[in-house]
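Only one protein chain is missing; all other protein chains are in place.
Note that the chains are named A, B, C, D, E, F and G in the order they appear, and that numbering of residues resets to 1 at the start of each chain.
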């Protein structure tokens, strides 16, 4: 429930298109509502501009169905992250209006509620290697559903430095750049050295040996010698998208 | 050497106020210059909007004097971070136009080159405890020299949650919020839950036992359940300021 | 074998309802008994007030059956923790009087031995997210079988701080509060800041990237800036319940 | 400002011993007050029963003097922890009513405000080795100023197990037991195995090699096979005392 | 090929029961022999008193069959450790004279080559919990095949300290004591405090949360306050047995 | 596309065997080419002498087929590392000219493009145990396809030090030695102490307990007391081969 | 107070050389005695054969003087470990019969109480580098005061493998071998591969980078591929000597 929707609701009341009872009924759900052990925070959109998004990793398909059906009735886009293919199949069989994106591992719905004209510019998403794609897709899909234009530069790691240097003009025009990299995580340092846009680094768990789990990439980004860079958790494409959304929102 | 300066230089050439030789002389230094083992990157301002700032931790006072004297002749603010009181005293005895800020541990100069009218809004800096002050001052001074208005909320940790909740309107009006916390590092999560501004978390090394060194605070911020938050290295007030600068720059 | 039971036994002897031989037979088992490689510590209840509870994680269903059948003959509640669904099914097929609780992953029996009137007040259990539910259920079920009244506040993490602040009166009336959280583990700090009851933090392994395994939540709780908080091992709902039991016991 | 004090204040107003202006003047400070970068949380006592205690580690003697002088005017005991001998000397030279305890590294004042008749029983503090003494003294002094009777068992580590087993009756009569140990941190497990009182483990940084810093002792306590035990941060004698205070408070 | 065997071989040559060619043929294999990528070190027994034992974890059942068949022809006991049930079944189907011990996860053969009269006394093996049994069985079986008498004390962890204290006489009569414990690993400290025999600590990976993997137990043992204790790798029952063998060998 | 190939192409143009359009068509692909989310870096061979090798771990068999088919048309050997048996089977069913090497877990093709006469000498590969074989095979196959002669010494760990000392002459004649070891990783130190050839250490994840994952072996090699040794990532046989290739290339 | 002393005491009573009162007076101190916060465990010698040794690291010179003066009156050798030069000087000025050993950092006394004829053989102490000397001297001095003959092999690290291989006969004749090494800690593996004596590894904190603190050496020893080796804490020369004493005692 975003601010525009709230203003519209109150206007309709002023105009007599809604009566007090109807308005109260809608407002009653404002602070959120509880489903057994889940408390949905519908108020979040008003406070922070970011809608309630479902973290699917530990939820059963039963729980997902219950929550998603409820959310589809609300005036907001619907997103669930970290949903395995198996759980997604069960959900999609039971809810018609939900789509699954297997690379991003996300469920989406209410596409017609994607906001328009809310962005200051374009967010660029770049990856170091082709294995970083799932994280990039999670970020891209999230930003798209939050109403932002996105441009991508994939597989441009520093082993072949010309691949990213060829795209400097794109990087310099962005309002925010998300750089996704596993292994040594060096790409964000190079990108932050050639653009004035804020850079959001996303370490990925892509790697082996001492690189397994993404700690090497995380440390590489936290210790970057290039200023203008901040970092989110390993594999957290969704978190990077939310940071970019907060930066790029009008 | 920022873009405005460069355009001005070329305009002066057009207007005949500078001749070719003078202009070339200035442009010659554009990509940077080397002093024995140091390569100054004057080009950085043009590429990234962030001027070359001196990382003082491992430099001798000799090296600092050489570099700072050179930089004071340039059309840019001059900043050096992580300078101990002892080294700062030696530098200030030898260079008149340099000031030392003991809490922030910074040297500054060329205050008249602080840019004006370059910000989209106000950056809010908040700390969890009074021991986080040095990091906050480093961020504040950096942002001030980069031309941004700053508002502060100090000593507002979650043990007395009313201290930060009383300031929600300030947090919601900011263009960016820097949240600085040691120990469990929980404050950024609470802040990101009540504002739509992008939040930059700075873990500090304030703590003892398992909290010593700042890893607890860092992990707390990376694993925040509140979206719209990204993190910089432990004690990196300067890095947080640069990220805020990139976000808040017009 | 708790103290009340022992006193009753001796009284029956005084009253002539039991003879010496019968009494000795019961007392003989007091220090515990051995089954092949297992030594049951029946004496624990007398020493510590906490009955012997079976740690099921590494035991085979064979071993569980042998031990549980023996324990069901004793005058005490019977509990086994960390029992997988697969092992539980095998056990329940062979022992009629045992129930399985799949969310809590516990086996229980001898419900009629739950002590009564042994508590100083109510224990409140609160969780940060819906994924922390299994740990909460383990704590709740344990406390119930130890004879304590329990009240719950679920899914009240700091990203929507109003969810926990709405429940401050409940938190302030508790004799002990168990706070269960994964990811950044910030909720116990907030709770300990608004109640005078002792707070027992339980980090959970809920999280990903640097949060996987629960170390981030553990460190967050150990380094809390709120006094009045102590911590148990990651995912240790049972241990938290035992601490609350020791606090809340009359 | 505790609850008794507040009730007394309002009674005095009812009785006409204070006028409205005087009462308001006192109440005005209730939520706390700010000194430059410090926000004192006077409201904490009312909310949590634990008074605001000064964390001295990162404060200058200047800051300590300012805060302590202010706090000495309040109706509460005054405590500052982790104050080095050097800073303490400077403070004590300037404030007459403050005492320094060098082993505990604490400053104390307002001893006449120690509450009376607020405890359910006795807190036992035990240490594994003589090197754990500073942490034990910090806990002991804190509990004494919070109004609790304390009994001690020092240097009773598991290498000579008879030293602790000789004291089982003392351990069983306690309302709470604080067990302080460095190195392998095994003593809390043994204690929790012989008493029904809640046990608060405090790992210390006493040790060398892999034991340096206290992680070995911390892990030993978190992984105890004895239920009825919770843990605070390494060397956190103050935190253990606060937990014991919350447990033992009437 | 142990020293007794070698002396016997040479005696037979002296006595004319073997000719030079036969003796050379046997001696030729002395330094070991290679099978594709494996070099068997038959010389080890002579140098160190410990026969070549097969580390089965990473070997295929094919490789195990090849090596074991070759070793069964040698005058020595045959042992393979860390062999999964699946691989063991395949091996036992193809080699008649090999037995599998599922708890110890070992394959054994040539039992008639167990040396006799080679020990100075009895090795005691004790475990903290019933889940430590597999490691204890690996140690016990190894010692038995190396010719040592073994006595066991199982499930005697410090949560019920009477279980180990009841067995002090047994511990004091041993030539060496192997103490196996997971979780906090406190039992070896208690044992080393009540016996003069050298104590070999074996941490196990039994535990969860911060105890998972066995690091907590390992650190507990390395930092023991009881002298007379040394430690082997986590879950290394075989290594503990070899150390006990070296200590107990005549 | 290596330098020789490029020179040949231009010579053919000079000789009129190719026209401008044909030459341009080939050169157009020089900087690499993109397939959906993959950017192949054909230019690498010219810059670094090492051809583009496919990292197969995170790629689907679909992706592998697409890339490999494209690469087989180029004038270079074709290699893919870390390909599971399952994926390899699917690839080999669809591409005739690709071979799978199950121990090395590699796919290879274009064997006729193996360069000749490009080496300064022989590379020796030695392993500490038979379980290190897969890493050794990855290194060996890579070097063979890069055109280098290889000699091997397998299963020569320090527990039987004569096994490696017998081979000192081989080690001293090498141009480079790759030493592969898990567990304590001591073999590279011994080798670097007896040869003047540069030694490349490869820690493997072979081990258990504290040795699991290969960190013990990695640290052992990084802290070697023998100079003339450098280290690659855990299990990185391919990386060791590339370093040896760079050293041994004429 | 060792067993021989106790028997002698009782014999004197039988013979009438002591009366009951005198005997009781001596026996009264048997379980130990307390000095303020220290509990001396005189009973240890009887239980474990190892006398009470003072751990000097955290004790003040005041405390050391009090304890040492008391211990010098007892029928036992007197040892204190980890005593800094500064504290030792203060102690030696006040107690005549105490000697300081600066390399070993130990205080010793009551040399005439060194037991005789209590060993099964010779303990060999070997070091990898000259920087390991302090740990070796601590072990050597301890063993000497416990009555064992010691032989040393210093500076024999694996970088020059002939240095240790030249001494194999010495290693094979030992009853126990203590091997002390920092950096990669490979020497114990080599030693355990050439002797049948039990090997006690002592990792030292000698090293830099990833070797600083001794973890690399510790892991190297725990993961040794040579059986017959157990490990004590980093820099724990005293602990290694106690283990050797327990092994070598008659």
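The criterion applied here is as follows: a residue touches a chain if its C-beta (ideal position, glycine included) is under 8 Å from a C-beta of that chain, and two chains touch if they have at least 3 such contacts.
This structure is a prediction, so every number in the text was calculated from the model and none was measured.
Just so you know, the chain we are not showing touches A, B, F, G across the whole complex. Of the listed positions F:50, F:72 or F:114, the one in contact with the omitted chain in the full complex is F:50. The omitted chain makes contact with just one of the residues A:128, A:197 or A:241: A:128. Residue positions on chain B in contact with the hidden chain: 31-32, 34, 37-39, 41, 43-44, 55, 57-59, 63, 82, 203, 205, 213-215, 218, 233-236, in rising order.
For chain A, the residues touching the absent chain in the complete assembly are 128-129, 157-161, 165, 183-186, 189-190, 192-194, 207, 209-211, 215-217, 219-227. On the side of chain F, touch with the chain left out of the figure occurs at residues 44, 47-50, 53, 172, 192-200, 218, 222-223, 226-233, 238-240, 242-243, 245-247, 249.
We take it that only the chains that are shown with their structure count from here on.
Each chain's centre was taken as the mean of its CA atoms, and the one lying most distant from chain E is B.
Inter-chain spacing, taken between the CA centroids of chain A and chain D, is 44 Å. Listed for chain E are residues 44, 129, 159-160, 192-194, 209-211, 215, 218, 222-223, 226-227, 233, each touching two or more other chains.
Contact between chains, as defined at the top, is found for A-B, A-C, A-F, B-C, B-D, C-D, C-E, D-E, D-G, E-F, E-G, F-G.
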